[in-house]
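One protein chain omitted, others in place.
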Amino acid sequence: MTNPITADGPVRVVVWGENRHEQLEPEVAEIYPEGMHNAIRQGIEENLGQGAVVSTVTLDDPEHGLTEEVLENTDVLVWWGHAAHGEVSDEVVDRVHRHVLAGMGLLVLHSGHWSKIFGKLMGTTCTLRWRSERDREIVWTVDPTHPIAQGVPHPFIIPEQEMYGEFFDIPAPDELIFLSTFSGGEVFRSGCTFRRGFGKIFFFSPGDQDYPVYFHKDVRRVIANGVVWAKTYRPERTSPVLLRYETEDFYNGQGYQGALKAQ
Amino acid sequence: MTNPITADGPVRVVVWGENRHEQLEPEVAEIYPEGMHNAIRQGIEENLGQGAVVSTVTLDDPEHGLTEEVLENTDVLVWWGHAAHGEVSDEVVDRVHRHVLAGMGLLVLHSGHWSKIFGKLMGTTCTLRWRSERDREIVWTVDPTHPIAQGVPHPFIIPEQEMYGEFFDIPAPDELIFLSTFSGGEVFRSGCTFRRGFGKIFFFSPGDQDYPVYFHKDVRRVIANGVVWAKTYRPERTSPVLLRYETEDFYNGQGYQGALKAQ
Amino acid sequence: MTNPITADGPVRVVVWGENRHEQLEPEVAEIYPEGMHNAIRQGIEENLGQGAVVSTVTLDDPEHGLTEEVLENTDVLVWWGHAAHGEVSDEVVDRVHRHVLAGMGLLVLHSGHWSKIFGKLMGTTCTLRWRSERDREIVWTVDPTHPIAQGVPHPFIIPEQEMYGEFFDIPAPDELIFLSTFSGGEVFRSGCTFRRGFGKIFFFSPGDQDYPVYFHKDVRRVIANGVVWAKTYRPERTSPVLLRYETEDFYNGQGYQGALKAQ
Partner (left out) sequence: MTNPITADGPVRVVVWGENRHEQLEPEVAEIYPEGMHNAIRQGIEENLGQGAVVSTVTLDDPEHGLTEEVLENTDVLVWWGHAAHGEVSDEVVDRVHRHVLAGMGLLVLHSGHWSKIFGKLMGTTCTLRWRSERDREIVWTVDPTHPIAQGVPHPFIIPEQEMYGEFFDIPAPDELIFLSTFSGGEVFRSGCTFRRGFGKIFFFSPGDQDYPVYFHKDVRRVIANGVVWAKTYRPERTSPVLLRYETEDFYNGQGYQGALKAQ
C-alpha cells in the first residue's frame, strides 16, 4: 500500500513501569507476576503483532531507563506510575516533556494522571475523586468514529476496578472518546486525547495494581489502538521554535540577534 | 502489518463532480480538459496508488450517479459542486446524508460549502465572503500532528485563487487544521473536520473552476490525506438508533412498542 | 454598572410546551397541574426575578404560538416536546431555525432531543438509549467555570428519572458542562452547548413528563443559568450572508450579480 502515512515500519513503543507495587506487595505480584509493564507490553504485542516493537523500562533503571538515546528511538512512550511519582527526577521529566513536544507520542495510564510529566503537559492539578472498593466500571464510547475506539464493544465492562470520578482537573480534552461509570454512581472522562507541540497524548484511566485490568481484552485493544494513533509522522524530532521571519520569506526564520535597546 | 485498523483493503473513493462549468465555459474546459472530477481523482491516485480505488460520477448521471448501491460500496465520497447546487435532488441528498451518518466518509471541497448536503450536515447557513480576483492564497497548518497535514510544507502557497473569507458560518470544527490568508488581507478556516453520526467529514476550501488548483501538488496531497483519514472502520453501514434498554442489559436494545397512554 | 454586555433590560423568554401529555394522561396532569411549560416558566422566574420576562406558548396555539412577531421579540426560546414532534409544522421549524441562526438563543430540554428543530440544527439523528424505570440520575459538573454551572452542587441528584444513555448522536458539543449517570450504570452528556450562526444553543437532558423534575431546585437553576447564557448581544436579528467583497473594502459586501458564464 503506497499511502505514505501508514507505509513505514513498526511503531517503536517503550512501556515505562514504576514497578514498585509488584516488588513490595505480594498480592500485586500475584496478579502481575512479570510486572505490570510486561502485562501492558504483551497486550500491545497481542494486538499489533509485527506492527509494533515493544520494550520496557522501569523507575529503578539508570535514568529511569529514559536516556536521550532511548527517547530518540521511541515513537510512543506508555507511562504507568503511582506510588513513586515523587522519585522520578525532574531532569528526566524535562527530557520526556521535550520529546513529547518534539513529536513523541505519550500514553498516560490510570494513576499516571498524577505523574509529574502529565501535570507538566496539562498545566492543571490533574486531581480527581477515587475509591478502591471493587466497583464495576462500564466504559462507554462517545466518539464512535475515533480510531482508538475501533473494535471494542459499546459498552465494555471491567468487573472490578478502582473508582476514578469527576471532577477530573484536566484541560477540556481535544477529543473525548470514552466515559466510564462506576457502580457507586460516579462518572469519569476515561479516554481523552490532547495535542501538545508536535506530540499526541492519550490518557486512558482503566488499570490499577490491585485488579487484573491489563489482562482485559478490550483494555488491551484500546491501549494498542492508542499506540497506533499517537505515532506522528514528522521527518524530524524537533520542537516548535521562536523565530523571526522576513517579509515574503515564509521558510527561513532566524533567531533573534538584537537586544533590549537600552540607552 | 497486523494492525487491524489499517490492515484491510484499499479505500474505495467516489469523486462526485458537478461537471457544468467544464461543459459551458471554454476557459474552464481549457484548465480542466477531462473535467474537474478527473483532476481530483488523479490527485488521489497519484498519492495513494494501490491504497485507493477511485471512480467518478457526475450530476447528469442517473440519480446523479449516487444510487444506493454505489453508496453502499463507497468508503469516502468527495464532493465538488458550485453552479447547480439547486439541481441536486433532495432524495439523493437524503440518501447521502443517511450514508454519512452510517459511516461513509465525506470530503467537501471549495464551493461545496454551499451544497445541500453540507448545509444539512452542518445545520448552519455555511455562508462566507468571496471574491474571484486572482488573490494569492497561503495555507498555514495549525494542527501539525494531524494526519491530514502530513507531508505538506508550512505554509504552502497557491499563486492564484478565489478568495474565501470569514465569517464562515459553520459550527466550530472538531479540528481546525488549516488557515488560509489571501493577498487582500482576508482569512479563512480552510481545513476543518467534523464528526457526525458514525461518519467523518473533512472540508477543504482550496479549489475553483477558474484556477488550476487541483493540479497543485500540496492540494492533492491534502485531499489524499483527507481520504485516508475519513475512512471509518465499523463492521456495518448502519446509523445510530433510538432504542429502549432494560436495566442490566447493555447490549439488546429494542424499539418502542407502546403508545401515548391516552385515556 | 456600565458594562455594555450585561447592562441592558431583562431577558425576554418564551417557553414552548407541547402540552399533550398533560391533557391526555391524568398522572402527568397530577404532577404538572398547570402544564410542564408553566413549571419551567416558574423555575426561570424564581431564579431570575426581574432579570427575565417569561411567557409560554403551546403546540395547539395558532402557528404553535411561534409567529414571526413572537420570535422577533424573543431573546431565548425554551423547547419541550415529546409525543407530538411530528405535528410541529415544517414552516414553523424553518422559522425558528432562521431565528436561531440570526441570534435567538435556544434551550432544548430532555425529549426535545428528537424535535425537528434540534435535528435540523445538529445535522445528526440525535438518537440515544432510554428507559423510564425510575432510575436515580446524578448530574456531575465537568466544566466548573461555566456560567451555566454556577450555583449548583457537585453533584446534584434527581431521585427518580427516565434514563437517557450514550451513544447520544450529536456533534461533539462546543462545551460539555454536565455528565449524568443512572442507577442502571448508563452515562449521558446531559448539559451541552452549541453555537450555530449567530445563535447559542444549550441542551439539558433532565426533565420528563412522568417525574416532577421541573420542580427540582437545581434543575431550575441550571435552566435559568442557561437562559442568561443563551442571550446574545448583536444589534440586529439577521443571519450570516453570502457576499462578495472588493479588495481593500472589508465592510461593504454585495450580492452576486453575475451568472454562469454560458456561451
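Going in written order, the chains are labelled A, B and C, and every chain counts its residues from 1.
One rule holds for everything that comes next: a residue touches a chain if its C-beta (ideal position, glycine included) is under 8 Å from a C-beta of that chain, and two chains touch if they have at least 3 such contacts.
Worth saying up front: this structure is predicted, and the values here are computed from it rather than measured.
For the chain missing from the display, the contacting residue among B:Pro10, B:Pro144, B:Pro212 or B:Gly253 is B:Pro144, taking the whole complex into account. Contact with the omitted chain, checked across A:Glu63, A:Glu160 or A:Asp174, is made by A:Asp174. Listed by residue number, the positions of chain A touching the unshown chain are 20-21, 24-26, 83, 101, 114, 120-125, 127-131, 133, 135, 163, 165, 167, 169, 171-172, 174, 184-186, 194-197, 239-248, 250, 253, 260-263. For chain B, the list of residues touching the undisplayed chain reads 136, 138, 140-144, 154, 165-168, 172, 175-176, 179-181, 183, 185-187, 189.
The set of chain C residues touching the chain not shown comprises 1-6, 10, 47-52, 103, 138, 143-145, 147, 150-151, 153, 155, 157, 174-175, 195, 198-200, 224-225, 228, 232-234, 250-251.
Just so it is clear, only the chains that are shown with their structure count from here on.
Here chain A and chain C face each other with the same set of residues for the most part; over half of the interface numbers are shared between them. The most central chain, judged by the distance from its Cα centroid to the centroid of all protein Cα atoms shown, is B. If you average the CA atoms of chain A and of chain B, the two centres end up 31 Å from each other. Averaged Cα coordinates give chain A a centre that lies 37 Å from the centre of chain C. Counting partners per residue, chain C has 165, 167, 172, 185-186 as the residues that reach two or more other chains.
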